[in-house]
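Here's a slice of the assembly, chains where they normally sit.
All chains are identified by letter, namely A and B, in their written order; residue positions are counted from 1 within each chain.
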Amino acid sequence: MGILLLLLIFSFPLFASEGNGLDTGNTTWMLISSALVVFMTVPGLALFYGGLDKSKSILNTLAMSLVSFALVSLTWFFMGYSLAYGKDLGGFVGNPFQYFMGKGIKGINPDTHYPALLDFMFQLTFATITTALISGAVVGRMKFSSWVLFSILWSLLVYPEVAHWVWGGGFLAKDGALDFAGGTVVHINAGISALVLSLLLGKRKEPYLVPNNIPLVVLGSGILWFGWFGFNAGSALSADEVAVYAMVNTTLATSSSMLSWMLVEWLVSKKPTVVGMASGIITGLVAITPAAGFVNPTGSIIIGFLSSPVSYYMVAKVKGKFGYDDALDVFGIHGVAGIVGAILTGVFANPEVNGAKGLLYGNPEQVLIQIKGVLATILYSALLTFLIGLILKALLGLRVSEEEETYGLDESLHGESAYKI
Amino acid sequence: MKKVEAIIKPFKLDEVKDALAKIGVGGMTVTEVKGFGKQKGHTEIYRGMEYVVDLLPKVKIEVVVKDEEVEKVVETIIKTAQTGRVGDGKIFIIPVEDVIRIRTGERGEEAI
């Protein structure tokens, strides 16, 4: 016993800065992962969306991502984190007052060996980007004030609840649903909300995708990919082999998905586009998100390869047929690839990687659990977004005037123009 | 005096400019324009949706010259800008009543 004490005294200063169970390696990993996910939204997603949009509304598009980040950081601090990670209330939501305004988030988390406040930080970055993602569907026609209010409401009424179900000990967690880094919580959730909100808003006068700055799109997707390493590999919550699997899988799935989007375009129109390659990058990143820490590299390559053609079909064929104006294809890419990824996680989850077993390893039931998670998210997020949309319509109106749309939101809402070259 | 206004293919600009300089044209003004005509536009496809570009990049060269030089200029442009394919462009001859050089205030033919 005396020896153990000696040991404690002696060895802590060597490996850890504080004698309190802190693992500086894990702490560093989660610090940098958090920073990476912030970088995904500001400026990654903002620029990706901005480059894809028309040049007369690029600044409004940038502003939507920026303002969502800022607002949701604060709502997350205010109550979002509690709703997601507070003590479970009936499997549906966390106790809203448990961590109200940061209350009681102190000390080292004994499970992860990093400060508890770092859990708050890492999860904050997820809440912010998920909200910002939705904006892609509604660019070019939505009132900025309305978007501000939407971000606040959605980040309190939709995101934390779904996060709670899956990650905060809610009913899907109890079912054993697998969602490593947020295929359901982030991408299906944002994708469905985006679809609903774009239906409520109606079509733009010129509902075409005419990217104003494709190098910016490549930059944005590169930043997103880089940040996604924090998003996916950081979701291991530890610098260990699972994190490494997540990083390798993220790389291989995304490569494979970029190639399959390219291939489809090459076959369909003989010209593989750079916008298509960037779209394949995002599709692959989304599809591997729920699976990143559960499947092996071969599984990740297959998931990536399958996801792009499905998303391509949605945005190139189905969207045109149904005529909804999901401007930058948030539903077509995040929603659809999120669904593909969530279900395939139930197929390819390999117990050697992280314990969880999918269909291929003798557990067909996992697929059903995954589908249940997908459906629950679709229903909740569609319904709530619809209600929030109606409220906003009543309170502020959703859409700018026709003239403001014609001249572009940059001039009419922000009084600026993007380029003076 | 006349203004010779030629709409040509952009990649022919340097050649035409040099040829005009060689025959003694002292000045010209160049504008990037877009042209619509017999030449068919091309299609850009973004995420499977076609976007038709029927206004094609062209370059407009304006040269103001004395009446007697018009033919030489026109011939030079035709010789250098011609590829023989649709979309080579047009030349318009427009009357000019006076020319003034801002630097000196000179007017008429010596101002060209």
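Convention: contacts are C-beta pairs under 8 Å (C-beta built on N, C-alpha and C of every residue); 3 or more make two chains touch, one makes a residue touch a chain.
Keep in mind it's a predicted model, so treat the numbers as computed, not measured.
Written in terms of the labels on the displayed chains, the full complex in this file has the makeup A x3, B x3.
The working rule: only the chains that are shown with their structure count from here on.
Centre-to-centre separation of chain A and chain B, using mean CA positions: 52 Å. Residue ranges on chain A touching chain B, taken from their complex, read 208-211, 265, 268-269, 271, 273, 275-276, 279, 312, 315-317, 320, 329, 332. On the side of chain B, the complex with chain A involves touching residues 45-49, 51.
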